[in-house]
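A single protein chain has been omitted; all remaining protein chains appear in their positions.
Then we have chain A:
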């Protein structure tokens, strides 16, 4: 059959195509000035002042209607040097210098994360970037800090440093080296970018805790989030993407990640920066200058941008779709630590249902390696019932063969290095969600993962073993 549109009732409601440009003589808001920009799916023409007021209002109303901000809050605003994050600082600054009754009551601190190590940027360039960043933040008078991506590898000590006019970048050689190794270890750009995103989130949380902030602000616009939704779906992160694209990411019990720009499009934020003549600093990242077919992230971005050309409602439709998704139980925090992915803290979504994509893929792998000779119908009929997935079965068998020597299984604190090497892929994968498994799949070995993650694997593994040994006596 023609599979073009045999949906439920076969009908299909397509997105609205591009309508005629509606430049009006005067601004549709104040009816006096000449319009300079078209917004709201290019249906409305606004003048400069009305537009700036509109952006400011959207920003404030997004924060206001969430009812999450408390006067005692200290907010950590993530600043990357991009125009978007500068616009966020500008909006925050404007809100803090308002008349008394409209003023934001929370306090703002700014954080810059130096990611130069993974690109091999020279130390001079990284220091220059740092100083340029501090120059921008200084204008607003916010207290600011910087940290490095490599600090994820450090066990102890402070990881955030105050950022002042001529501070120099403090790096630790060995953790920088470990970070570089980790990224060299990951083969595909898609997995690298995904890993970077997960690590960045960890850094946000870790820094916010160190600096006693209870909220982190990131400058994601609705355009970014629409791209994010498509990327997440393609990365198998469907069950968790509502955390990645909603106003608040509540995964961590004490620190919430908040996206105050999510009601604004990239275009609106860019024009806000342009009209206010805000500086931005160009710092290349992993996917900069890479072609669109080099990673899923870049491909989704290009796809959304191209669609926007002809279907200006794409971003808002996708974004609204994302808004309607969510978990049925809204509090993720009550989950026990044992059910969470060690990398992204999401509930493990890989319990293998009898008939699911995970099971089908596992099954394909299994029978491709067994072949008709090593396989009979009995194996098949048992498979769906065990519903444990081949991956985890393999993991178990590998575990049994490898956990006999050296460190006893119940010894959680043992820092023995052999143990690190002995963490096989199945060991780690078992504790990851579907999306993070794909990152692990693209790695050459697991030992280059940050110690904090490896430690979790070992702890959970020994707990598992302990539980097994006392299983018969548990009621």
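As a convention for this text, contacts are C-beta pairs under 8 Å (C-beta built on N, C-alpha and C of every residue); 3 or more make two chains touch, one makes a residue touch a chain; residues count from 1.
FYI, contacts and distances are computed from a predicted model.
This complex has a chain not shown, and the name its UniProt record holds, of "Nuclear pore complex protein Nup85", "Cytoplasmic tRNA 2-thiolation protein 1", "N-acetyltransferase complex ARD1 subunit" or "Small ribosomal subunit protein uS7 domain-containing protein", is "Cytoplasmic tRNA 2-thiolation protein 1".
The hidden chain makes contact, of the residues A:28, A:188, A:280 or A:452, with A:188. Residue A:358 is the one among A:358, A:428, A:443 or A:457 that touches the chain missing from this view.
Only one of A:109, A:175 or A:239 touches the chain withheld from this view, namely A:239. Within the entire complex, the positions of chain A that touch the omitted partner chain are 1-15, 188, 190, 229-230, 232-239, 241-242, 293-296, 299, 303, 307, 314, 317-318, 320-321, 324-328, 349, 354-361, 363-365, 367-375, 377, 380-381, 383-384, 434, 438.
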